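Notes to accompany the following structure.
All protein chains but one are shown in place.
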Amino acid sequence: MSDLVAWDKTISDVNEGILVGLKKPHPSFYVALSISVLCLIIGAICWAIEITYGMGTTGLNNPVYWGVLITDFVFWVGIGHAGTLISAILFLFRAKWRNSINRSAEAMTVFAVITAGLFPLIHVGRVWVAAYWMLPLPNTNNVWVNFRSPLMWDVFAISTYLTVSLLFWYMGLVPDLASMRDRVTGYKRIVFNFMSFGWTGSLRQWHHYEAGYGFLAALATPLVLSVHSIVSWDFAMSMQPGWHTTIFPPYFVAGAILSGCAMVYTLVLPLRWMFRLEGFIRKEHLDCLLKLTLLTSTIVAYAYGIEFFVAWYSGNEYEWAIFQKRAVGPYAFYFWVMVACNCIFPMAFWSRRLRANTAVCFIVCLLVNVGMWFERYNIIVSSLVEDFLPSAWGHYEPTWIEMGITLGSFGWFFTWLLIFCRFFPLVSMSELKLIMPKPLRKKSEGH
Amino acid sequence: MWTPGDHVDDSTQSSLVSGYHPDQPIEFSHKLHAGDRKMECEYCHNGARRSPVAGIPSLNTCMGCHKFVNTDADAIKKLNEHYKKNEPFPWTLVHKLPEYVRFPHKVHVLAKDHQGQALLKCQTCHGPVEKMTTVEQWAPLQMGWCIDCHSQTKEPATPFKKATTLAPITCNTCHY
Amino acid sequence: MSRYKKGIIASFEYLDDFCSVIKSIKGKPEFLGHEIYSPTSYHELMEIAEDSMGPSPVRWFTLIGALTGVTAGFGMCLLLDYDWPIVVGGKTAGIYSLPAYFIFGFEVMVLLGAIATILGMLVMGRLPNPRSWVLHPRITDDRFVIFVPDVADDGEEAQLLKEFGAEEVYGV
Partner (left out) sequence: MGTPTTDELEKLEKQTLVDAPHEDFERSAETFVPGPYYAAAEEVMAELEAGVPTHVAGAKANPKGLDFSVDRRDFMRLFTVATAASAAACIRRPVEKAVPYVNQPIDQVPGVPTFYSSTCGSCAAGCGILVKTKEGRPVKIEGNPEHPVNQGALCGLGQAEIQGLYHPERLKTPMQRHGRRLDPVQWEDVYSILGEAVKKTSKIGIFTGGSTGHRHEFFLEVLEKVGAPKTALYTWEANSIWSDIAQAHEIAFGKAVIPRMEIKHADLLVGIGTDFLEIGVSPVAAAKSLSAFRTHHNGKTGRFVQFETNLSMTGANADKRHVIAPGSELQVALLLVRSLYEHPKVKVSGIAHTMAQSLLRTHQSELDRAYATLQIPKTEFDALATEMIQSESLMLVGGSSMFSEEATKLQLVGILGNLLLGAYEKFLFIDRGWMKSPVVPGDLERFVAEAPQLDILFVIDSDPAFTTPASWGVTGILEKIPTVVSIQSFPNDVDLVSKFALPGHHTLESWGDEEPVEGFWSMRQPVIRPTTDSRQAEDILLWILATSEKNLPYADYHAFLYKKWEAVQQFSGNLTVVYDMFFKAVLRRGFIGKLTVQTLFAQLKDFSTHLKTLRPLSTGLQLIAPLDHRFHDGRGAHLPVLQETGDAITTVTWDTWAAINPNTMTKMGLKRNQVVELSTAAGKLKVPVYPLPGLHPDVIVCPRGNGHTDARSTISNNAGLNPLGLFAKAQDPLSKEPVTALVPVKVAATTEWFRLAALQKHHDIANRKDIIKKVDLPSLKVAKKKNLDHVPDMFPKLEEGEYRWGMAIDLDKCTGCGACVAACSIENNVPQVGRDQVILGREMTWIRIDRYFYGDVNAPEVSFQPVNCQHCHHAPCEAVCPVFATTHDPEGLNAMTYNRCIGTRYCANACPYKVRRFNWWTHKWGEMGKRAQDRNPRAMNPDVTVRTRGVMEKCSLCVGRLRDAKHEAKETGRKVPDGAVQTACQQTCPSNAIVFGDLHDAQSRVSRARQDPRAYLLLGGDPENGHYGLKTLPGVSYLSEILRYGLHQPEHEQPHKE
């Protein structure tokens, strides 16, 4: 892999190149940070209004009890999965190109899961009791939680996923913190030394570090697949036509990885420019990422097709009515935006020339994210609106409170991400050195 | 199965929840009436055996005796003054369950075990009232505490029949 | 690696020199107790570590963590079902709704497995020792360092290291 990449830097300039970016960040960093903090405040106000006045302020009604807030929840959990995919699964596959973007992907995972973790609290009717009743704590009522409910699985799955990706991300950060410690003095040195557990880089530590990192990756891989399956069971466990299908777990996992990769690309591109990391995150790495996005896009396209076929083939008139209405009914706009963004635009990545053109790729990846948001919205709303009894059919429109909270969630995510990029290296220095040309005296020997 | 919550509920005067001992407009002493004079609980709280609400006695029940007994005590004077002005006497409530739970006195007072004996006495939940001067809340009256009592076995399991519990512990027994 | 050891420190710039040095001084008694430092985990170094220290015991930590996780997950569900078996959606409590409890078994297994692995990495690497001794400022940058205890800085060990292309050798 390293010979394919045209490296113009050696491992010596890695530490220097990355850490200098942190000293004085590009002015656009402050613009981005202020915008995201503003969005965060808007979202916070909308949530405060919703808590004060009740769920009536949202556009939800009977029969559409879930809407934009749950779409955001699944969207953010979905984005989180690409981070673990890149850092864990590709680590097991020994894919070299992951080393340059795995730190930013893991950061995106952690912050996306934190954002997703907020939404169960936002969309719930009584958040002041929901917070502690969802946990199996011994209580004076002697009543426990219902372990057979998919929402209970959600609580455990997402908290485990947050913990594991947090640990995974922090352990990856330890060697880099040590290298930062060696470059600063004063109180910063003490802080970094404490944060890096006093890492000295001795072979003993590297030996156990690599072993542990391997096991963490091994544990995180099934976790990725299980968490989004559990999120898909939130829908598949009910009898709703359009939800009650067994294809949901793989369909959601593929969708998650697609939206994750697209989000990684949309994040890494501007951050790379903002922190001047072009030397380290090479075009070839991003190229592999786009190829992965293309792959998952085809899987998702297959999933859409097979879902329609199964609905028609099952002969169940409720299922088939729902899918017909998705394509031609009042919510067809969301459906066709979804299909266009997720299946048709990414096909542009087949041509190498288009993949090289960063402007096109950036737009396509942005559209993929839009498409994925619409996919969740389409799944949730279009099958809730019209289900079994024709008399209970309804109509749903989000209100500005729900849109405000969605904007707030993007604000919350980017605020955390930008603060992280400001204080910690965006690229994992120790792993980057692995894929750069080795410092050998005799050039010929290296492969 | 033991849970830390159980410890909190033991009925031996756990300080956390029970022990609410408000003061009353006049020092009505249960010790004197129920203890020394051995008056029947349901003479005053006559709703216990026929209504979900046990009921605080109306003023004419008190005046039944106190029109003649111990009329010079100032507490009784205060009582009499209320009675003359036909104005109800505002006692302070001691035992209070939240609105979303329904506790029917009638069923508990009339509850029989499988030999037909009365299962509960007022003291089981209200504590030794006959020893209290002014009433205080003796039991935690928390859900866990009720459940422990409800789920005790009434008839042990026989090869043909499952064990029956003293009372159902389904949710809509008390919450509806 | 306590700070009060005496010995010499040699820093190397090139990986191949460094590997050959380590291989050469492997069995020599005078180099006993030497410590190796590297900026990153090149797999050549990892192979050296593998045969010198054997497979890392972190895997036992993971196994124990995962097993306790599984039992904790299933146990929690089944015990609480035993305490108050509530029938929900036609599913009798207890072992009949076991399929739903696989998820908790799996999740808590991954959780405790990951935590145990991290503990293993820290414990085996004797890590959180705040008073660790930074031998050479460029270990975490791009230099490979070897520290040989109780040896004079001008002895033939230092000479041997120089021959293998050590960039600088100095006593501590």
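The letters A, B and C name the chains in turn, as written, and every chain counts its residues from 1.
One rule holds for everything that comes next: contacts are C-beta pairs under 8 Å (C-beta built on N, C-alpha and C of every residue); 3 or more make two chains touch, one makes a residue touch a chain.
These numbers were taken from a predicted model, which means no experiment stands behind them.
Student: Looking at the whole complex, which of A:R126, A:K188, A:K283 or A:R441 touches the chain that is not displayed?
Tutor: The missing chain is touched by A:R126.
Student: For the chain left out of this view, which of A:D72, A:D234 or A:E375 touches it?
Tutor: A:D234
Student: One chain isn't shown here. Among A:W66, A:Y170, A:Y304 or A:F362, which residue touches it?
Tutor: The missing chain is touched by A:W66.
Student: Given the full complex, what residues of chain C touch the hidden partner chain?
Tutor: For chain C, the residues touching the absent chain are 86-92, 96.
Student: Tell me which stretches of chain A touch the chain missing from the display.
Tutor: Here the touching residues of chain A are 48-49, 51-57, 59-66, 120, 123-130, 133-134, 143-146, 148-152, 155, 234, 237-240, 317-318, 321, 330, 384, 386-395, 397, 399-400.
Student: When the complex is taken as a whole, what residues of chain B touch the one chain not shown?
Tutor: Contacting residues on chain B, toward the hidden partner: 20, 22, 46-47, 50-53, 55-61, 82-83, 86-93, 96, 98-102, 104, 106-107, 110, 162, 168, 170-173, 175-176.
Criterion: only the chains that are shown with their structure count from here on.
Student: Cα centroid separation between chain B and chain C, in whole Å?
Tutor: Their C-alpha centroids are separated by 65 Å.
Student: Distance-wise, how many Å sit between the C-alpha centres of chain A and chain B, to the nearest whole number?
Tutor: Chain A and chain B have C-alpha centres separated by 57 Å.
Student: Quick check: what residues of chain B touch more than one other chain, meaning two or more?
Tutor: 3, 147
Student: What positions in chain A touch 2 or more of the other chains?
Tutor: 142-143
Student: Quick check: in the complex, which residue numbers of chain A touch chain B?
Tutor: Those in contact with chain B are residues 138-143.
Student: Which chain C residues qualify as touching chain A in the complex?
Tutor: Residues in contact with chain A: 1, 13-17, 35-42, 45-46, 48-50, 53, 55-56, 58-59, 62, 66, 76-77, 80-81, 83-84, 86, 88-89, 91, 97, 100-101, 103-104, 106-108, 110-111, 113-115, 117-118, 120-122, 124-135, 137-142, 165.
Student: Using the touch definition from the top, list the residues of chain A that touch chain C in their complex.
Tutor: Touch list, chain A to chain C: 10-12, 14-15, 136, 142-144, 146-148, 153, 156-157, 160, 163-164, 167-168, 171, 175, 178-179, 181-182, 193-194, 197-213, 215-216, 219-220, 222-223, 226, 230, 430-431, 433-434, 438-442, 445.
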